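Of the protein chains in this complex, all but one are displayed in their positions.
By letter and in written order, the chains are A, B and C; residue numbering begins at 1 in each of them.
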Amino acid sequence: MPKINRYVDISTVDREAKKDYIDRHSPFIECASTVKAGEKFAVTVRMGKEYTHPDDPDHYIRSISLFNKETLLAEATFAAGALGGAGQKGQAEVTFHVVPTGKQMELTAMSYCTKHGIWECDPVQVAVEE
Amino acid sequence: MPKINRYVDISTVDREAKKDYIDRHSPFIECASTVKAGEKFAVTVRMGKEYTHPDDPDHYIRSISLFNKETLLAEATFAAGALGGAGQKGQAEVTFHVVPTGKQMELTAMSYCTKHGIWECDPVQVAVEE
Amino acid sequence: MPKINRYVDISTVDREAKKDYIDRHSPFIECASTVKAGEKFAVTVRMGKEYTHPDDPDHYIRSISLFNKETLLAEATFAAGALGGAGQKGQAEVTFHVVPTGKQMELTAMSYCTKHGIWECDPVQVAVEE
Partner (left out) sequence: MPKINRYVDISTVDREAKKDYIDRHSPFIECASTVKAGEKFAVTVRMGKEYTHPDDPDHYIRSISLFNKETLLAEATFAAGALGGAGQKGQAEVTFHVVPTGKQMELTAMSYCTKHGIWECDPVQVAVEE
C-alpha cells in the first residue's frame, strides 16, 4: 500500500545521501501567513530546498497537489522534460492562486515521484482576515 | 465532438455579453519573451483579462494546460471553490515554472470550463538564448 | 494534513449511518488473482459494495487512482454528473487495463471525495505467472 512519506528536518539527518533523498522529494509551501478574505493569493510549492531532483523520462516529479485540510484545492501535473529533460535536474515548482475560505486555512502539499512515490509536507497555517 | 473555442479580439466584438463570454473563458499567457536556456522561468496563465468567471460547483474552470507546440508541459486542475466558491467570481490562475528547451518555444494554453467546454489561446513565441 | 481514510470491515460496525459512510467512500478492487506475464488484464475499481454515493456538483467522487506498491499505474478523474448528476446516487467505477510486471503485484486504490477526502483500500495481491 503506498506509503505517505513525510518530511523530516534534514538537519537531524547524518548521511548526505539521505538528506538529499528527503529534501529533493519534499514539497515546500511558500505563501503569506496572513491573507485577506475574498482576495486571491499565491501559494508556491517547490520540490526541494537545497537539493534538486532528476527530470528523466523514467524518474521525475509527476504531480503536486494542494490541500486545505481534507479538501483538494488544485493539482499540477508535469510532463517529464518540463525541467529540461533527460540528464537535467531541478526543482519542480508551481504557483497556485487561490481565494481563502474560512478563518484559518491549513495547507498541505502532496507530491508524487515516479520512482519514489508519495510525499507530503507539514501543514502550513494561514490566517484569513476580514 | 468537442469544439476547440479560440480567442477572438473582444475589441472587435459588439455585444457586451459576448465580450464577457469570450474574455472570461480565454486563457491568457504572461511570460518573458526571451528566456535563458537551462534556466527555469515563470509562465502564468490567467482566465480572462477584463471579466471574471463563476466559481460555482456546477460551473467553474476545471483545468488549464500548457503546451509547447504539440507537447504538454504541465496541467493544473482546480476544484470548484478554489476561487471562493458558490456565488463568487474570479479569474482562475496558475503559474508554471518550466525550463526552456530548443531555440524557440511556442506556448499555448488550453482550458476547460465545466459548462462551456474547451478554450485555447493564440500561441505565444518565446525566444531561448544560450 | 489530509487523513488517508482506510476501509474498515463494515460487518464490525454497528451504526447503519457509519456502515454507509465507510462503504460508499471505499474503493473496492476486482481483478483476477493470477495473471499472465505480458498479457493485459482488467482491474475494476468500484466505490462502495452495498451503498451508493451522491453525484452532486458539490459532493461527488472526483478520482480513483491505482497503485502497484508505491507506483502509480493509472488514475481516473470524473466530472460531477457522470453518474446522473444532482440528486442521483451511484457507485463511481472504472476499469483499468494494465500489463503485469514483476512476479507479484500489490494493487491499491486511492479515491477522493470532494467532501470527505482521501480513501484507500486494503492491498490486493496478484500473482504473475510466466
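Here is the rule we use: contacts are C-beta pairs under 8 Å (C-beta built on N, C-alpha and C of every residue); 3 or more make two chains touch, one makes a residue touch a chain.
Not measured: the values here are computed from a predicted model.
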Neighbouring displayed chains - absent chain, whole complex: A, B, C
Which residue of C:Asp20, C:Asp58 or C:Glu75 touches the chain not shown here: C:Glu75
Missing-chain contacts mapped onto subunit A: 56-58, 62, 77, 79-80, 86, 114
Touching residues (missing chain, whole complex) on subunit B: 1-4, 62, 67, 69-72, 106, 108, 110, 112, 114, 116-118, 120, 122-123
Subunit C, residues in touch with the chain not shown (by the definition above): 38, 40, 42, 44, 55, 71-79, 81-85, 88, 90-99, 101
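Throughout what follows, only the chains that are shown with their structure count from here on.
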Most distant chain from subunit C, judged by the mean position of its C-alpha atoms: B
Self-contact between copies subunit A and subunit C, residue sets same or different by half: same
Separation of mean Cα positions, subunit C and subunit A [Å, integer]: 25
Intercentroid distance (Cα basis), subunit C paired with subunit B, Å: 32
Shared interface positions of subunit C, touching two or more other chains: 62, 114
